[in-house]
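Mind looking over this structure? Questions follow.
Shown here: the complex without one of its protein chains, the others still in place.
So that you can tell them apart, the chains are marked A and B in the order they are listed, and the count of residues begins at 1 in each.
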Amino acid sequence: MSTSADMRTKAVLPNEAARPASRKRRMAPGELGRHLSTTTLLWVFAIGFAFPLLWFILSSFKPAGDLFSYPLTLLPKQWTLTGYATAWQSFNFAQYFGNTIVVACVTTVLTVAASCATGYALAKYSNRWLKVFFVCILATTMLPTEVMLAPSFLVVRDLGLYNSLAGIIVPSILTATGVLMFRAFFLTVPDDLVEAARIDGARELSIFFRIMVPLSRPIMVTLAIFSFQWRWNDYIWPLLVLNDPNKFTLQIGIESIVGAQNINWSVLLGASVISMIPLVLIYLVFQKYVMNANINAGLKD
Amino acid sequence: MTLTGNATAVSASEREGTPAPKLRRMRPNRYTAAPLILISANVVLFALFFVWPAVIGFGYSFTDYTGVGDPQFVGAKNYLDLVGDPSFYSALLRTLEFTLMVVPLSYVVSLLIANFMVSKYAKGKPVARIIFFLPWLVSPIITGVVWRWLFGENFGLVNFVIESLGGKPVPWQSNANLSLLVVVFAATWAGMAFSMLLFIAAIKNVPTSYYEAAALDGAGPARLFFSITLPNIAPTSFIVILLTTIGTMKEYALFVSLNNGGPGTDNNLLVQYIYQTGFQRGQIGYASAASFVLMIILMAVALIQLAVNRKAASR
Partner (left out) sequence: MTLTKSQTGTSRLRRVLAMAATVSAAALVLAGCSSSGNSSASETKKLTLWLSSSAAQQAGYDQLATQYKKKTGVSIKIVNIPYSGYTTKLRDAAQANALPDIASVPSLDPIWTNKLIDLSSIVKTTSNHINENFIAKTSDGRVLAIPSDVTASGLFINKSLFDQAGVSYPTSPSKTWTWSDFIKAADKVRQATGAKYDLTYDASPSRLRAMVYEMGGKYVHADSSGKFSTDAKTQKAVQYFVSLNNDTIMPKSVWTSGADPSALFQSGQVVAYWSGVWQVASFADTITKFDWASVPTPADPVQASDVNSGGLVVGFKNNSSEATAAKKFLSWMYEPAQYKKLTEVNGYLPVESGLNPEYPFKSAAAQDAFKLYNEELPLYAPISGYFNQAQTKWVLGGKSLTTDPSVTELGKAINGQETVTAALKNIVDGYNQQVGK
């Protein structure tokens, strides 16, 4: 370990300048083999993962009678959009989309902010009551939702948040996953960075806002992806909290396709595919950010 | 200096309480206002939306509340009934078996795929990125129908292929262990993207200079992974394992849609047990008691993992 540290101080400057240029032009011998093996292995997994997905997506284009016919087919014999058309008309898709977007965006922003602050505090400060709070946050993942449903409803009702989008937003801001993510990240940020800033005379909170927050952007983006999906797929809680159908969210509409006695699969599949599209778009945009980020948390200069 | 700064950051904050490190503790404990402000929002939310409902639920666990009318205090009866119920223990055992299968599989697969997604040697990453992400977006009910289509005992694709190759159809749903195996695959398939994204962010966080230095030393890809990547993403590994464990032990919806806890009740996990004996029979008090016992079990698991992590970090 120490050898590489020495080598690093020596090796970084000359080679780093030279590398970027040469990396693209010359492929070292053996690199082609690495390309092949890595790509092959990756695609073995990708095909394994894609196969069930493929059936799901292709089935959404099958007419209802073909979905469970025997022998089973992967490709539709007739391609049809009736599932999608019926799904779109089953409920007020556009309005529910709008409500869900509002809820998801607001919650995500607030969640990321709260989790970032809490994660930093847990990682960089060593008060005893912080450790207690950390265990408390972990505890929030340990009660199954059904148990919490009825009492949480009473709380929301008593706080006056019934039948409002805030009733979905506010209880969802606290997330142990988000706090853990930021805590794990800030643990990898060297304490010396904080110390240096303190020596410079910066106050604690401005260290947080000016230095730590910008560093944690990839984590913020990753948590944003998660938070969006969680709020997007929330079903039972919005159903219980909202009374006015104009405020309903997407999953309530989709779940209404699942009937008491039988499920209209082609409509359900169509509706599910439609509801997944915005999530995929958000993911693509945000992931580009994470993949292109050259973070190196605060190590240089 | 910055290299070692990594290790001490972890150990200093985690190694509290043992006599020797106290002398070596780097910061005096004088910051209270700043951390307090930082966590204030979550403290309020925690109190309102976790403690308050949990206290209500805890109160129910000492009553025979059925959701209607006034709860009657019954003392520890619910807890005693729970401890004496053999189906609680079989649900607990099944849950542990399931978790012990899913967590390692999920960890290895998601770490492996995260490595591919970050590697410059893999081609076709944009499409692969979507493929790996989509299963996580799909709701449990759809995951259920998709995997039933694949592994359905009567008309599933896998049995169809086996039969056309001349074999006998495998009882994917009538055999409890095979049925559990199907859920293990489905759970790994559905949950992989979450861990993968966490790992990608963590791996991207490891300075490329580390790799370059080690590569100059002559380290091959495996050595680079085990000596550089793995130690540096340790905090993320920890939370992936912790969250996957807790989430897997609470698994319910996937089982309902794949085999409804079956065959029979062979694959009832703890949360399904709580539903069946508690909520579905209107025994809210009993369900609350069982839920708090589940929480104690999960807390024990989490504390064990925290302790192991502390030991590993201090090494």
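In the analysis below, contacts are C-beta pairs under 8 Å (C-beta built on N, C-alpha and C of every residue); 3 or more make two chains touch, one makes a residue touch a chain.
If you're wondering where the values come from, they're calculated on a predicted model, not measured in any experiment.
Considering A:Leu41, A:Ile101, A:Cys136 or A:Leu239, the position touching the chain not shown turns out to be A:Leu239 (whole complex). Taking the whole complex into account, chain B touches the unshown chain at residues 67-69, 148, 152-155, 173-174, 179, 256-266, 276, 279-282. Residues of chain A in touch with the missing chain: 63-70, 86, 89-91, 105-106, 109-110, 113, 149-150, 153-154, 157, 160-167, 169-170, 209-211, 213-215, 235-236, 239-240, 243-245, 252, 255-265, 298, 300-301.
One rule holds for everything that comes next: only the chains that are shown with their structure count from here on.
Residues of chain B that touch chain A in their complex: 1-3, 5-6, 8-10, 12-13, 16, 25-27, 29, 31-35, 37-39, 41-43, 45-46, 48-50, 52-54, 56-57, 60, 67, 109, 112-113, 116-119, 121-125, 127-139, 141-142, 145-147, 149-150, 155, 157, 160, 189, 192, 194, 197-198, 200-202, 204-205, 207-210, 212-214, 216-217, 221, 232, 235-236, 238-239, 242-243, 246-247, 250, 252, 271, 274-275, 279, 284, 287-288, 291-292, 294-295, 298-299, 302-303.
Residues of chain A that touch chain B in their complex: 1, 3-5, 7-8, 11-12, 15-16, 19, 31, 34-35, 38-39, 41-43, 45-46, 49-53, 55-56, 68, 70-72, 113-115, 117-118, 120-128, 130-131, 133, 135-144, 146-148, 150-152, 154-155, 159, 170-171, 173-174, 176-177, 179-181, 183-185, 187-192, 203-205, 208, 218-219, 222, 225-226, 229, 233, 251, 254, 258, 265, 268-269, 272, 276, 279-280, 283-284, 287, 290-291, 293-297, 299.
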